[in-house]
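Every protein chain of the complex appears in place save one, which is left out.
In this document, chain identifiers A, B and C correspond to the written order of the chains, with residue numbering beginning at 1 in each.
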Amino acid sequence: MRVGIVGVTGYTGSELLRIIHTHGRVELTYVTSHSFTGKKLAEVHPQYSGLVNLTCRPFSVAEAVEKTDLVFCALPHGEAMEVVPLLSDAGVRVVDLSADFRLLDEMLYREWYQKEHSSPAYLARAVYGLPELYREEIKQACLVANPGCYPTSVILALAPLASKRLVRWETLVVDAKSGTSGAGRNPSQLLHFPECAENFRAYRVAAHQHTPEMEQELGRLAGENISITFVPHLVPMIRGILSTLYLKLTVDLEEDELWTLYKDFYNGERFVRLLPPPLLVETKYVYGSNYCALSLKKDRRTGRVIILSALDNLVKGAAGQAVQNMNLMLGFTEEKGLEMLPLRP
Amino acid sequence: MRVGIVGVTGYTGSELLRIIHTHGRVELTYVTSHSFTGKKLAEVHPQYSGLVNLTCRPFSVAEAVEKTDLVFCALPHGEAMEVVPLLSDAGVRVVDLSADFRLLDEMLYREWYQKEHSSPAYLARAVYGLPELYREEIKQACLVANPGCYPTSVILALAPLASKRLVRWETLVVDAKSGTSGAGRNPSQLLHFPECAENFRAYRVAAHQHTPEMEQELGRLAGENISITFVPHLVPMIRGILSTLYLKLTVDLEEDELWTLYKDFYNGERFVRLLPPPLLVETKYVYGSNYCALSLKKDRRTGRVIILSALDNLVKGAAGQAVQNMNLMLGFTEEKGLEMLPLRP
Amino acid sequence: MRVGIVGVTGYTGSELLRIIHTHGRVELTYVTSHSFTGKKLAEVHPQYSGLVNLTCRPFSVAEAVEKTDLVFCALPHGEAMEVVPLLSDAGVRVVDLSADFRLLDEMLYREWYQKEHSSPAYLARAVYGLPELYREEIKQACLVANPGCYPTSVILALAPLASKRLVRWETLVVDAKSGTSGAGRNPSQLLHFPECAENFRAYRVAAHQHTPEMEQELGRLAGENISITFVPHLVPMIRGILSTLYLKLTVDLEEDELWTLYKDFYNGERFVRLLPPPLLVETKYVYGSNYCALSLKKDRRTGRVIILSALDNLVKGAAGQAVQNMNLMLGFTEEKGLEMLPLRP
Partner (left out) sequence: MRVGIVGVTGYTGSELLRIIHTHGRVELTYVTSHSFTGKKLAEVHPQYSGLVNLTCRPFSVAEAVEKTDLVFCALPHGEAMEVVPLLSDAGVRVVDLSADFRLLDEMLYREWYQKEHSSPAYLARAVYGLPELYREEIKQACLVANPGCYPTSVILALAPLASKRLVRWETLVVDAKSGTSGAGRNPSQLLHFPECAENFRAYRVAAHQHTPEMEQELGRLAGENISITFVPHLVPMIRGILSTLYLKLTVDLEEDELWTLYKDFYNGERFVRLLPPPLLVETKYVYGSNYCALSLKKDRRTGRVIILSALDNLVKGAAGQAVQNMNLMLGFTEEKGLEMLPLRP
């Protein structure tokens, strides 16, 4: 099978390339870039110099149709919504890694992304690409909206409780911490090494654009409208997200009962790992790999449940999950190309 | 004035030395170490080689009495409680940087530090060394219990609300993140560079020994018994604590009303900095300095107040605050020796 | 084919495991540990919790013979020389990752490792496991001495010049810089995060035990006895070695002539990458992968040749090269299991 990457020059682009390179069943036949048209991929991603021999093409629907069976769209949000409908209309199956097709409600898109959605008709056709929740829909999908990195970590952490209506939502606090690669490849003051190293900070406090995505999906599971307090922080490291979730339950459960509930819910899931206590998840337990690792704790003094959820923002939080979706769409085994173990140390 | 440091070989010891070196009004005349008795300080802390000319002495009450007007005790908890009473009985004024004299209730000490307190009679005599709350008591104190790093960041973040009884305590979540120097100088797997770098994790989830210290002091301010959910995390950096606090109020206040309340409460305080929005605190805004920086936010969607509190765990969280206490005890201006600006980049 | 790892609990052990896991043609059937006998591998390397299901066995020659076709010995130097001869005598093919069988001269071993060699008779039987130089010998070998991380980077950087006798050896300076994982898994003051981060230093200046290994192999190529000034440094990062080599030539060559010479010498080599100028090697261009990347420069003002050589100390500098050797010994294609691209960012 032949696949393409539209917008290959960012970090999700290079990570897709890295994973597909050892996939074994798909060939990368078409990569595009607006700014680097005509350049060798190895000039854009010099770590692949001598290893990958592809040239950046301009985007063309016709070429995508001709050369690929499936396209990963790795454009920034706002740009993806201009391109994805064209591919979709031409019959190309798409996994879109942007935020443009994740929200069902175009009003929410406008509110959180400060932009009018140019193709609202496609919102309802897109399947939310979280295989642990929508596996069957993804297999049939023409357009998959690959989830955001934070939402993947938060939704997987809460899905078992949400689907059993065990969460008192007004008590939920999500305190998330991310490495820096999630902010993308463009240099900025925020990510300038001398200011980012040896530093820790919060950002977009209770105003991050991933908030409505979590609320939509968790609300769907819970069968009610919910509002979440979500605060992301920036960790001086490259990869990894660890989300710490605090909540109270509608029914009192002990730690081992929670454990059983999660075990049952994720039974058979290849990429969700429940860590046996006293082990606590660390981002290095998932580094460079497609796993989401979870730890469960009960604070007996306050009755709160505390959940730790870790993943690699570029893999299970982006490119790895996209390949997992591709595997489902193209009929491969779900873990094909995603068996690499975490890199540690 | 002459001061001494008992237990000079750890990180709080070297940081006290660094600050006292440019203080100008006190002379360091006596430093002790059990393991390094007879060694030059510059052998223990090689960064001071050629700059500091002191030799580690064995601990002796008589020598402390003879050579010093005040002693900083920088021993680990459990050891301080053996030494501090001896000094105190001999009339030496002490700032103790351990946890041994912070809790009023010896039962809590036993519960959280898994150890019987050997000198419970001294607990009531010690003044909790947070100048912003106990300035007058510190001036007169013979024994000051220097606060923990996490409690300093959390108590200063909540004191204005607690003292006005504005906190609904059952809603409070404290998610704290610390650099690695807080864990001390002894090598461990946890702090082994190849496992600590590029990694983020939680530890002692809802079980950290600083919890009762926060509860005691905030409970005192609030006039009620409280329980706090407190989860610390380890950041791959050397210095700095950032605590993110989530709570709901007993009375609805807007962000600017909160701001005014904090401004009034900390009016005239030299070492508490309220950052004007849209600036959000970063640990680098206090690096190497004695400041605690605060940001206030209201999440309108959920009604939660979110407070960010940052300090350098070795300065305002330990040695700097100890010098601030010393200044009060010895009658210097409170900021003497503590005027250094944050180091950034 | 079935392989084993003796001494699986260190970093080379976990890295072997990571690579073998996706190799596809060999099965890991036997892992041993002295200190962790009876423990699950996932307890020793928690990043593999839920992913690898093996238990640490005590070392036994009989079990190795029964369960494996080839054994990786990942014991520290000094220990390997006790174990490898037993395996070898029992007919087990061994790739030894320690330094114990790299030097031909037991006197040099004693001098640089401060230890008498207990099995000097095996020194001559071991093949130095650098496939780019000894491919045919490795295929037939019963015992392969896997090269050190620094020597791999230095020998590959100089082999084309050495074999053509183009180096004026008395002008050679090797200034090497390594990440911290090369120092192993045991915590130490040197690698304590608060002292290792934001710090850079040299160590074992002109006294590192890898020096005679380089001198032996480069001397062999050059056909003369040579002495090298070698100074290693510690970089505050986890993985990666970059060696900077300075030398003058016996014959004056321009940069493009050098380039051609290297291109010819490494023609067909899969794991040596010559970076086309103006690209300069970075350790991130090889992170997590089995490549050694080289850049060549001529300083026209002084006539010096400057060579930059980068590799991942745990992959091409240890476990990856060991698997490359295994592939040769067991008749697989040389790159089997080693096709993973560098991880960047």
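The rule is simple: contacts are C-beta pairs under 8 Å (C-beta built on N, C-alpha and C of every residue); 3 or more make two chains touch, one makes a residue touch a chain.
All figures in this text were calculated on a predicted structure; none of them were measured in a lab.
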item: Left-out chain, listing which of the shown chains it touches; value: A, B, C
item: Residue of C:Asp89, C:Asp105, C:Glu170 or C:Asp256 in touch with the missing chain, whole complex considered; value: C:Glu170
item: Per the touch definition above, residue among C:Gly240, C:Gly320 or C:Gly337 touching the missing chain; value: C:Gly240
item: Of C:His21, C:Lys40, C:Arg304 or C:Lys336, the residue in touch with the unshown chain; value: C:Arg304
item: Option from B:Glu66, B:Asp89, B:Glu111 or B:Glu339 whose C-beta touches the chain left out; value: B:Glu339
item: Sites on subunit C contacted by the missing partner chain, in the whole complex; value: 170-171, 173, 175, 177, 179, 194-195, 197-203, 205-206, 227-229, 231, 233, 235-240, 242, 244, 246, 280-284, 287, 295, 297, 299, 301-302, 304, 306, 308, 344-345
item: Footprint left on subunit B by the chain that the document does not show; value: 11, 14, 17-18, 21-22, 45-52, 181, 185, 197-198, 238-239, 273-276, 279, 282, 284-288, 291, 314, 339-345
item: Interface residues of subunit A (partner: the chain not displayed); value: 11, 179-181, 185-189, 191-194, 196-198, 236-238
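One rule holds in what follows: only the chains that are shown with their structure count from here on.
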item: Chain contact topology (line, ring, star, complete or other); value: complete
item: Same or different contact residues where subunit B meets its copy subunit A, judged by the half mark; value: same
item: Subunit B-subunit C separation of Cα centroids, rounded to whole Å; value: 46
item: Geometric centre distance via CA averages, subunit C-subunit A, whole Å; value: 36
item: Subunit A and subunit B, separation of their C-alpha mean positions in angstrom; value: 39
item: Where subunit B touches two or more other chains, by residue; value: 179, 194, 197-198, 236-238
